[in-house]
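For reference, the structure is listed below as structure tokens.
The complex is shown incomplete by one protein chain, all other protein chains being positioned as in the whole.
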Amino acid sequence: MQDILTLAGANLLTPTILCFALGLFAALARSELTIPEAVAKGMSIYLLFSIGFKGGVAVADHGLDARLVAALVAGLVLSFVIPFVAFGLLKAMTRLSATDAAAVAAHYGSISIVTFVTGSSVVQAAGLVAEGYMVAVAAAMEAPAIISALYLASLGGGRAEKIDADLWREILLNGSIVLLVGSFVIGMVTGEQGMARIEAFIVAPFQGVLCLFLLDMGLVAGRGMRNSKGVLTAGVLAFGLVMPVVGAAFGLAAALLLGLSTGGVALMMVLAGSASYIAVPAAMRVALPDANPSIYLTLSLGVTFPFNLVIGIPAWVAVAQAVGG
Amino acid sequence: MQDILTLAGANLLTPTILCFALGLFAALARSELTIPEAVAKGMSIYLLFSIGFKGGVAVADHGLDARLVAALVAGLVLSFVIPFVAFGLLKAMTRLSATDAAAVAAHYGSISIVTFVTGSSVVQAAGLVAEGYMVAVAAAMEAPAIISALYLASLGGGRAEKIDADLWREILLNGSIVLLVGSFVIGMVTGEQGMARIEAFIVAPFQGVLCLFLLDMGLVAGRGMRNSKGVLTAGVLAFGLVMPVVGAAFGLAAALLLGLSTGGVALMMVLAGSASYIAVPAAMRVALPDANPSIYLTLSLGVTFPFNLVIGIPAWVAVAQAVGG
Amino acid sequence: MQDILTLAGANLLTPTILCFALGLFAALARSELTIPEAVAKGMSIYLLFSIGFKGGVAVADHGLDARLVAALVAGLVLSFVIPFVAFGLLKAMTRLSATDAAAVAAHYGSISIVTFVTGSSVVQAAGLVAEGYMVAVAAAMEAPAIISALYLASLGGGRAEKIDADLWREILLNGSIVLLVGSFVIGMVTGEQGMARIEAFIVAPFQGVLCLFLLDMGLVAGRGMRNSKGVLTAGVLAFGLVMPVVGAAFGLAAALLLGLSTGGVALMMVLAGSASYIAVPAAMRVALPDANPSIYLTLSLGVTFPFNLVIGIPAWVAVAQAVGG
Amino acid sequence: MQTHKAKRVEIIIEAPMESRLTAALEKAGVTGFTVLPVLGRWTREGQVGRSGMVAVVCLIRPERLDALLDAAYAVVDRHIGVIGVTDAEVLRAERF
Amino acid sequence: MQTHKAKRVEIIIEAPMESRLTAALEKAGVTGFTVLPVLGRWTREGQVGRSGMVAVVCLIRPERLDALLDAAYAVVDRHIGVIGVTDAEVLRAERF
Partner (left out) sequence: MQTHKAKRVEIIIEAPMESRLTAALEKAGVTGFTVLPVLGRWTREGQVGRSGMVAVVCLIRPERLDALLDAAYAVVDRHIGVIGVTDAEVLRAERF
């Protein structure tokens, strides 16, 4: 426990977290500080490319782990299953309609890649090395939750759109999956040689770019909080704090079953405990248009994301060390 | 004098200044070369973040200087007072209306953060070390001049808008103040440890980013010059060249009173001698809409900014060395 | 031949080429992955600035080569002449109208700066050093082809606009010429000292930025291919594969006449064999509006650019080594 | 100058629905349209991908209006957004 | 398809005034509006922040036009910019 608090404290005073806090402050104080949309997208492309490539190179270095396929399957299963858990919790804790609850559940079954990126850098700062293929697991966990959620919504009487060919393509080939898997494969194919060529670009400036990106995340989350006053009841808010812990527990169980390294355990908890705010909201607008975006976006971006950044990630790392060491 | 010329010569042939010149040339020759707005904003966010953070780390390293508070107060006073001087000079040298003169005066009481950034790199290249808190002084000097100017405008019979709560917030929490102060605090809190994490991002590429940013500044200034032919009378133009010298003299006096280091003296001159072209113009559009933006933008960006870049900064550094050494 | 294949193979498995392939794949699979326009422009400005500056520094280092002027003249001549060759080939191989054929011919007389940038990095990876002034030659080759093409179009009865003062300015001062020549001059003037200041920005991250830029090129080329199904007949397609070889042969001849270094020979082939997709299409929209942009853009960006990237560049480098060594 | 009667339809719609809308318009025989970006509100739903709202503007012959509106309505139906129609005139009727 | 009479108001205004305008519109009971970016002229007044002009487009019921124009006019009054009104029709009147 002491360890966890110390780690959490150390994590709080890093430039990355403080940049997120600065963004939150600026937005809540209604400063007009903004980062242009195009620049924010550019940074997110950089982060995805970098994390994918590094994962691929790590796999090229250490050889293909027998557990890769098992880990991918575990990720898929988690993403399919967690929405049911989330839906159950929401039904118990809140008065959300079946449609809204299903939409929220989709977000928690899927993952937040920025949480994963931040988690990776905390894992690394703690001196741990995770399996390189965890980025592939992250990609695998993006989409399945959407299917579970649409099933839940239609069960609940909601008018979910059929998943037509277009929607399938949008879900499975959404930008972050393609970029993450693509750069992972490129890293795997080009290995250390490829890394040597572009290391100065994707490794050295990474933390700094992450700082500015989290500044933007803080601004976006803060503006969301301001605009959605009154949207979240106490029950919904509580869900946003409880669900990442529940998700992380599922992640822990899966990771232990798989026998991942300590770093891998931490990252699996980070993934399972995180909530999507990019791919899933877009899919929900198309497939569950009646669900209220203020609810799921505020929950995912305004409650669970900061919780994971500040408390979740350092806690999961500490848990992984306790369990693994 | 010889020294000043040599330094000015050396300063002229740096990539940064030449990039500004290239931008000016391209715009005046009506080339369609442009840097996207979003990219220019992104670079300016990078520069502000970097300079603020480095200032904070410097303060963390050297401990809080007793003069910090005195320097902040001096900055506030300079920003309040210089508009009155500028207004007097304008009334003597030009036929601008009271409203236009007040708007121009606001720009010269406030500061140009890019001039400050360029000044910092010249100070550093001269082997000097300035007080890290000068970035906080810069932030403190952004806003007070606006209040003086609105007072001057209403004295002169102009219809200045009341500064309502919204306008106060916009002035005091404008993007560059929040980012500069925020990153300064983050640098101070995380110190050398934080620096180690993001150094590769905020230190090494700094000069190069500044080059491309000044290229854009040259393009913007050049386009402004082209579009405002005939706006500036000889008197107004002369003001744009005299006022930075006057402002720098005030800065010198304040810096000597404070007992700043040689680098600090130079930067205080740079700040006091520079004219805003970001925060103040936006505030003037809201609070003094009858003032002509062509006048104040062309003066600040098309006359005083290049003057400071090419002549002012190297001169102030030489003066600071003469006085300080 | 063996050499060429090995080199081509090595070239294929670099992060840069694989990123281009990833972009192509994503676009053809209709993923919604996109790189914001502003970010793509920002990267292209970075690449142009970097390559121009490095060329200038190289010239400053090795002194002005007597062949500089000769090489510039050769570049101008090639750019003037190649459109006639291309036009003849098009008339023989395809049924394009005179206007369309002239527009296509203009693209092949001009150059693709990204192909040149990629070529430079392959040349460097092969351990060769090219003349620094090749970037000036690249700039010189951008525009003349346009004039030849308009002449060809009017010969063929097409309604080419007169090249008025505005159009001349747009052609001669187009963004990439100004940036390339400007940064070349800045590099020449500031030399190694200037390089030392901004090296961390323009050298180290170069390959990585090129990766993301080629990812975007792949996306753009792939979307173009999808949208122009049926535009290209077999003859037109064949032209897009034959013409770069013909152009490169002209480049080889010129380079041998000039007595360039092995690296210089390779780059001259790259330039002559490449096709514009930035400056020339914009000029054609103004001057030859009746020409069909789908034809020339798909050819240049969708056929010849990938061909050069994957096959052309490594082949020309191998040829240059065979001829030079 | 000779002008021809037309209708100007302006559809403000969520960006993730844009491709569905334009596909429906093309199916309904619309020969051209222009998509304008809309300045974002908070819902920045796709940082790699699509986000916010867009405005689709379409000038068409009056007799085709109903087909267009039917097609657009089928897509927009359950989604947020606005459909507005104005009387207009166009030059160069051969392009519509 | 059933349409309803409406007015389309288009206000082109300096970006630093945008939030004041939209606040005034909301006060005047306007239920929705769309903000479009305008391509900059020189006055790049806020490199970190807001800049240039924006276009605010608003479809409203005709009977609310005057309230809207009064509110908009009070904000725009001394500022550069343009206010234009067009007759229009909208689908889905329940959203206005």
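Per-chain residue numbering starts at 1, and chain names A, B, C, D and E are given in the order in which the chains are listed.
Please note the rule applied: contacts are C-beta pairs under 8 Å (C-beta built on N, C-alpha and C of every residue); 3 or more make two chains touch, one makes a residue touch a chain.
These numbers were taken from a predicted model, which means no experiment stands behind them.
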item: Hidden partner chain, touching residue among B:33, B:167, B:225 or B:288; value: B:33
item: Residue among C:54, C:197 or C:223 touching the omitted chain; value: C:223
item: Absent-chain interface as seen on chain C, which is shown; value: 37, 40-41, 44-45, 48, 159, 166, 170, 174-176, 179, 220, 223-224, 227, 277-279, 281-283, 285-286, 289-290, 293, 297
item: Residues from chain D at the interface with the omitted partner, ascending; value: 1, 3, 6, 8, 32, 34-37, 54, 57, 59, 86-92, 95
item: Touch list for chain E against the chain that is not drawn; value: 10, 12, 36-39, 53, 55, 66, 69-70, 73, 82-87
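Definition applied: only the chains that are shown with their structure count from here on.
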item: Those chains which touch chain C and also touch chain B; value: A
item: Interchain centroid distance [CA atoms averaged], chain A/chain D, Å; value: 35
item: Numbers and ranges of chain B residues touching at least 2 other chains; value: 36-39, 41-42, 45, 170, 174-175, 179, 204-205
item: Chain E, residues touching no fewer than two other chains; value: 46, 48-50
